[in-house]
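Pasting in a structure now, in structure tokens, and then I'll have a few things to ask.
Complex shown without one protein chain; remaining protein chains in place.
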Amino acid sequence: MKHLTFRFRAVQSAAILGGISLLVAACGNSTSTTSGLAAKQVLKFPVYQTAGTFDPGQADAEVDTEITQNVFSNLWRFDDNLNLVPDLATTVPTLANNGISSDGLTFTVHLKQNVKFNNGDAMTSKDVLYSWNRAVALQGAYSSNLSAIAGYDALQKAAGAPPSSSSGAGGTTTFRQNIENKLAANDPAFQLSGLTAPDANTVQIKLAHACGWCLTAWSLQGSTGSVVDQKAISIDPVNWWSKPVVQGQPGGMVGTGPFYLSAYTAKQSMVFKAVSNWWGSPKPTLTEVDIAIHDPAAISGDVTAWEQGNFDLIGYGGNSSNLTYPLIQGIKGNATYASQLLTKPKGRTTWLSFNVGYPATGGPFVGTSAAAKGLRMAFALAVDKAGLATTVCHDVQCTAATGGLITKGLVGYLGDGADPLAKFDATQAMSLLKQYDPTGKLTANLKYSFNAGGLNDPVAAYLQSQWQTNLGVHVTLDPSSDASQFISNRLTGKYVMARDGWQFDYNHPQDWFDNLWGYLATAAGANTSGFDDPTYDSVLKQADQMPIDTALPLYKQLAQILQQNVAYIPLYYSVANFAIHSYVKGAGSNSQADYYWNETSIQSH
Amino acid sequence: MVTRGTLIYIGQRLVLIVFTVIVVSFGVFAVVHSLPGNAFVSDRVHGRALQILLHQYGLDQPIPVQYWSFLKGLVHGNLGVSLYIRDLPITPLVLRELSVSAMLGGAALIVTIGLGITFGVLAAVRQNTWVDYLLTGIAVVGYSVPSFVIASLGILIFGQWLNNLSHGAFFYPEPWTGTYGTLAELSLPAIALGFYTSGQITRITRAAMLDVIGQDYIRTARAKGLQDRIVILRHALRNALVPVTSILGPTVISIITGSVIIENIFGIPGLGKEFVESIFQHDYNVTVGVFTIYAFLIGFANLTVDLVYTVIDPRIRY
Partner (left out) sequence: MATLLPEPTVEYAGGTLASEQVSLWRDGVRRLRRNKLALAAAIYLMLLVLVCVVSLFWTPYKPNLVGNCPTYDLPSAAHPLGCDDLGRDSLSRLMVGSQVSLAVGLATAFIVLAIGVVVGLIAGYFRGVVDGFISLAINIFYGVPPLLVAVALYVLLGPSLINIIIAISATVWMDMARLARGQALSIREREFIEAARSGGARAGRIVFGHILPNALGPIIVQATFVIPVAILTAAFLTFLGFGVPPPTADWGGMASEGLPSLQGGFDPYILLWPAMALSVTLLAFNFFGDGLRDAFDPRQKR
């Protein structure tokens, strides 16, 4: 709500200034707000996680992409309301504008002609080809976003036979240098056969099969769909992404976005500067973005620093869950700052996965028998989800997940209260337990596995307490201080009940249903609960090939299949909390990412 | 003063330090590599993407092979690359963090020695008075109360209560906000870190002072009419420093250990925080690197203390 009034004020002031269309003002165009601008346009904020890599071909974490979305551009991007809009391309291709062929297999993309990399080089269709071929060859976590393009498997095969290096240290260089060499030599084996450039400003994408979600996946910012500069990368194929761009020199972290990396000290600080005469719009008003990389323990000091004006905001860069409840209450209790707390739903759902598919390692919940299903239902109904949001999140850091796995506000959300597994009914839970486990033998040695940290610990304590109180069943808690081991165990079915969750990458149900239980997931060994249902797979395959409007009912059907099988217990939707000074205009976040920096300006204060 | 014996002794010690570093680094290397999990796995990274990453960083090779390439790098002062921040060279990173820790540790050492000796001398001079009881009491509290309790109480008192009482006039900038911290930010962590070891030093100084004060030459000096204060400073303290020096080695180790806790409470970007972080993140090379640096540090700290010992007390020869 706060956010809405915030935006409204921006629109209003623009209208008063007059002469500028509302549309432009909504984009936060700098010309509309010049009157109240502060002399110093430097945005300062802390982050609490350090990026693993900024290389779009390798990036696999939110902290990476929330920063790099301001440096790299894709053919299209999501605007503040998560709608797809053109970025490097002139239009979003549709059947109507002939961007997509009638069989849905060919995309023709026209590029804007004035686009320049921020080292000054012109961006052409060749750069798109290079970037996408490279991303597929690197085989990072998000290379599957490009998997529908013809020739994907062949290219991965060509690049993926890992050269057997004799020394451990040389592995990185060898692998990546090899890819760069092959790309530089235009080796046909390192080119997606479905990706061609008829001319300097046109890219043609041919798919191996129809794909309803591909356009959104290709638009994921700072990721495999982003366009990078071959010249800059060839200078330092391994560490180019951490090197600043020096004006007049070709190397460094070069993209086509409105900002470039000006200084980087690992685990300490990053400085980004605005590209002068940037090709796009809105032109950046900020001249500089200073990011301090801090330890999470420093956040209460940072809040004080924020109150004193040393930071303009807290929560950007994928750190919107770092403000603790006491700190949020502190800000709320302060008359000056209460209105500067921005609370937004985050596109992240947390649930509990039952082990339904691994008889060897799973517990009494394995299988599709009435007993297994009934026991799962008993444990689901025994958890008071509203109570969880109140006790664990203090109704501040999360809300109860009552509308299915896909978070509220995203495409595919089922509607408030639509998930039968979200109900709380201790009486029925108890009678189900008595019916399917009258002796208590089946549920004697249950374990709940989770990765320690954040809300996971209090959630585990809460669940244990709920099952103890409402079912009289003692469940042992099994925390891993090691998230990677926990995830590996979950992926291989070594658990009985496990914490599970997903934060959406792009606003499409395929991102959820495919990556979590679908055929793509099964192929990668990622199917979290071992849930394997032939109907599910065939409906999913069908839905994935359709445009979203026709696919939506099918995706809802998938959600219902999961619910009928009681594959999970929905727990909560995350809520993001930001502290943003009111003089920072245009700052905020949607449920996916922070708003782009070029929409932001600092008002005089 | 530098005798042949001393040189041989130093040589032996250096060999021991190198040996310790090799044993420790191999032990830690073996331990971290046999830990379950790795730096890369996430909800998104598994299967093929994981295999590719493991291969890129040579983690699919046998541990002895990996250790050998680590040792080869170590000879050149190269600790390898970080796995969490992909390809980041570790040596500059940990050296920078070492400088932060060294600043904190140095400040804590000053607190420790300053507090410890002052309290020890005062307690000895006023033996069996309330001053003595109070100061020895503080000393026991010092080495009994965990540093994180001192630190949190400090945050509560200086960061919150005094701030509220003075309506914001008194302001202690709680946790660390910069790389190196300001003097104000440094004070509380340094005190919380140094307080623990100051207790030991108080006790030892007090005991040594009492020993010395009881000795004949001090009585003579006093009889000659020298003022008490001069006697204490010139004669007694110098001799009392000898046993104090002997526990400087353990003190330094204790401060290094304590800094792991303190840095994590205050979010200080030093080696101690890096160590805990690298364990959680499976950043193998960083963990091994930090251990290696610590082993060097402790070895040299002990050696330095022993050599200083010979300067302070010429009777000691190696």
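For clarity, chains are labelled A and B in written order, and residue numbers in each chain start from 1.
Going forward, a residue touches a chain if its C-beta (ideal position, glycine included) is under 8 Å from a C-beta of that chain, and two chains touch if they have at least 3 such contacts.
From a predicted model like this one, the values you see are computed outputs, not experimental measurements.
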{"item": "Residue among A:Ser300, A:Thr407, A:Asn515 or A:Ser574 that touches the chain left out of view", "value": "A:Ser300"}
{"item": "Residue, one of B:Leu95, B:Val131 or B:Val145, that touches the chain absent here", "value": "B:Val145"}
{"item": "Identified contact with the non-displayed chain, of B:Val131, B:Ile247 or B:Ile312", "value": "B:Ile247"}
{"item": "Candidate in contact with the missing chain, chosen from B:Asp43, B:Asp87, B:Glu185 or B:Asp306", "value": "B:Asp306"}
{"item": "Where the missing chain touches chain A, by residue", "value": "299-300, 303, 324-327, 329-330, 387, 391-392, 394, 452-453, 457-458, 460-462, 464-466, 468-469, 477-482"}
{"item": "Chain not shown, touching residues in chain B", "value": "9, 12-13, 16-17, 19-20, 23-24, 28, 31-32, 34-35, 140-141, 143-146, 148-149, 152-153, 155-156, 159-161, 164, 203, 207, 246-247, 249-250, 253, 256-257, 260-261, 264-265, 275-276, 279-280, 287, 290-291, 294-295, 298-299, 302, 305-306, 309"}
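Rule of thumb we're sticking to: only the chains that are shown with their structure count from here on.
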{"item": "Chain A and chain B, separation of their C-alpha mean positions in angstrom", "value": "41"}
{"item": "Touch list for chain A against partner chain B, complex", "value": "50-53, 55, 58, 60-61, 138-143, 156, 160, 162, 165, 167-172, 175-176, 238-239, 242, 266-269, 292, 294-302, 304-305, 310, 481-488, 491, 501-502, 515, 523-526"}
{"item": "Residues on chain B engaged by chain A in the complex (per definition of touch)", "value": "35-49, 51-52, 55-59, 61, 65-66, 69, 73, 80-82, 84-88, 93, 96-97, 173-179, 264-269, 273-274, 280, 282"}
